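In this view, the complex is presented without one of its protein chains, the others remaining in place.
Presenting subunit A:
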Amino acid sequence: MKINNVILKTVTKVVIYIILTLAVYLFLAGHNSPGGGFIGGLVLSTAFVLLFIVYDIETIQKALPFDFKKVAALGAFLAVGTGFGSFVFDVPFLTQAFGYFNLPFFGEVELTTVTIFELGVALVVVGVVVTIILSISEDV
């Protein structure tokens, strides 16, 4: 018996964008308000988990052709890499820098190297959570 859960699929199509937006927001807002790489990554992965639950795995993997193990590895590389990056500027390991820049269109914006670090964290979280869920459910 195959259930055609149209409502769920339709709602998901809308909701998924809200979740993704929230995830990106949380990720970017982390520096000055609640949020950050970890929570952003987690929310992002819940979006993927929702997709996997509502649609079948093959479909999603076709739509999102990522190897999530590699995503996690890339994240870890970024997080550790920013640490080594500080050696280039002759400062201790993992020293972060920030500054205020006048960007066209955006106006004055605070840019900081923490964002790269946080991106690494987020990618690891997404990669690991999705890898775990996928490997367990594929084993069924």
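As a working rule, a residue touches a chain if its C-beta (ideal position, glycine included) is under 8 Å from a C-beta of that chain, and two chains touch if they have at least 3 such contacts; residues count from 1.
Here is the rule we go by: contacts and distances are computed from a predicted model.
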Record-based protein name (UniProt) of the chain missing from this complex, from "Phenylacetate-CoA oxygenase subunit PaaA", "Phenylacetic acid degradation protein", "Corrinoid/iron-sulfur protein small subunit" or "Na+/H+ antiporter subunit A": "Na+/H+ antiporter subunit A"
Those residues of subunit A which, in the complete complex, touch the missing chain: 26, 30-39, 42-43, 45-46, 49, 53, 69, 72-73, 75-76, 79-80, 83, 93-94, 96, 98-99, 110, 112, 114, 117-118, 120-121, 124-125, 127-129, 131-133, 135-140
